[in-house]
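With one protein chain withheld, the remaining protein chains of the complex are depicted in position.
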Amino acid sequence: MIDFERILSNVRERTPLVHNITNYVTVNDCANILLACGGSPIMSDDAAEVEDITSICGGLNINIGTLNQNTIPSMFLAGKRANALSHPVLLDPVGAGASKLRTETAAKLLEEVKFAVIRGNISEIKALAQGTNSTKGVDASEEDAANASNLDSVVAFARALSEKTGAIIAITGATDIIVDKANACTITNGHPMMSKITGTGCMLSAMTTAFVTANPEQPFEAVCTAVIAMGLCGELAQRRLTELDGNSSYRNYIIDAVYRLTAEQLVEGAKYEMR
Amino acid sequence: MIDFERILSNVRERTPLVHNITNYVTVNDCANILLACGGSPIMSDDAAEVEDITSICGGLNINIGTLNQNTIPSMFLAGKRANALSHPVLLDPVGAGASKLRTETAAKLLEEVKFAVIRGNISEIKALAQGTNSTKGVDASEEDAANASNLDSVVAFARALSEKTGAIIAITGATDIIVDKANACTITNGHPMMSKITGTGCMLSAMTTAFVTANPEQPFEAVCTAVIAMGLCGELAQRRLTELDGNSSYRNYIIDAVYRLTAEQLVEGAKYEMR
Partner (left out) sequence: MIDFERILSNVRERTPLVHNITNYVTVNDCANILLACGGSPIMSDDAAEVEDITSICGGLNINIGTLNQNTIPSMFLAGKRANALSHPVLLDPVGAGASKLRTETAAKLLEEVKFAVIRGNISEIKALAQGTNSTKGVDASEEDAANASNLDSVVAFARALSEKTGAIIAITGATDIIVDKANACTITNGHPMMSKITGTGCMLSAMTTAFVTANPEQPFEAVCTAVIAMGLCGELAQRRLTELDGNSSYRNYIIDAVYRLTAEQLVEGAKYEMR
């Protein structure tokens, strides 16, 4: 059993300061969800300051959406500094597989930076592991998706990547799969409408960074809790939708639900299985 | 009569993947409205990857708001690659006329990239056509605005630009004017409060790109439908406002209305005239 009470209260009491090098599409939502969950965000991506910024933070979230020639070097500088300081670093390989630049940058980051967590959809994680370009934009291909029939093989694939990188691997989709060397957890919280909002993945990565930063004693459970929390808040927010509400209000309601989230809601609503 | 049913269902069934090189002010709203209408967004603006990204997409939306020395070359690279692949490319000349850089970049883009659609307010489109600098920021000048007395001359002006560029010209304002070589359509949907939200023009450009990408058989009708849809959703969202709601909730409600939009609503609510 995951101790949701302890993990959530650690986030809220320790107020982890998270340095984000992230895309400009969903950056505002990432900042607000970090505040909602109990963390504190700082965004900074210039090579001349990222080492200073990451030094005053507790964790680092590297998201390669809208990466560019100026921000790529900053990802390496910040990642190495965070490693030197033993801060947890998360990689969100947005769109890995969609361009040579993204696939190669993600691969090079894996070589030079030690990640505590890698979170992406199955197509991104496959592109990362295999160095291939097959992603349809920033969404997972249907043929890649985890389901009942291929779950064991996805877990095995994730475990191999975890053993190679030392990171906790979080593959999110209809069924989320969290794997490290010793543990595996499948999660079925969430709602299909979450895919109609830009940035649910980015927001989850930001929040996950806060959860692992605030829970160094139990990083695997912290990642699972963040993934469960995001899915559960997607469910809670969906129940709140009126017949006039669409994806924009839904986005607000998800962040609102994270703000209001209690350990009791997690205990009651979590749908996960340790394997 | 525009076949709204067919045009809208094409967007929703074909899920056009749209590459956006756009400003960082309204980029999140552009991504969410693309998802709301049934498309799928990807944002990317680094010269090292825009050709890869546009290759996996169906259409390209170039918006010159917050253009800079790094993103300008990317607009040309992506535009030419999209042309080579026969993907429709839309130009939104945000703030053309407000600075030499914007006016000249827009003019050079017109020379080197073939656009399927050019969408802007009357001042921006005039600056584009005439190479002059007279815009008041990113809003249209009152003296430029289309109205009953100058409608014919605005249509003639738009037709000349369409003949010169090969693009469908969409001049949006209180009365929207859509013109190509053979057709002209005026649209009076919309609500004045839409000008109190940042990015209604940017959102419309993104959505229009999705509509033309999903409707290669009928691009003119697709542009008209996108413009009607945006205006109609502005009306629907306005009716939903409570006495405490202002422009921020209004923005959410407009995207929500696009998410919920049906062909029936378009048939009932469209206010357009083919000329």
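Labels A and B are assigned to the chains in the order they are written; within every chain, residues are numbered from 1.
Following the convention adopted for this analysis, a residue touches a chain if its C-beta (ideal position, glycine included) is under 8 Å from a C-beta of that chain, and two chains touch if they have at least 3 such contacts.
Small disclaimer: the values here were computed from a predicted structure and weren't measured.
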Selected residue (touches chain absent from view) among B:N68, B:S86 or B:N147: B:N68
Hidden-chain contact residue, picked from the options B:N28, B:N61 or B:N121: B:N28
Touch criterion as defined above, residue of B:T22, B:T54, B:S74 or B:N252 at the omitted chain: B:N252
Touching residues on subunit B - with respect to the absent chain: 23-26, 28-29, 65-70, 95, 98-102, 133, 135-139, 196-199, 243-249, 251-252
For subunit A, the residues touching the chain missing from this view: 17, 24, 27-28, 31-32, 35-36, 40-49, 52-53, 56-57, 70, 240, 251-260
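Everything that follows uses one rule, which is that only the chains that are shown with their structure count from here on.
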Centre-of-Cα separation between subunit B and subunit A, whole angstrom: 33
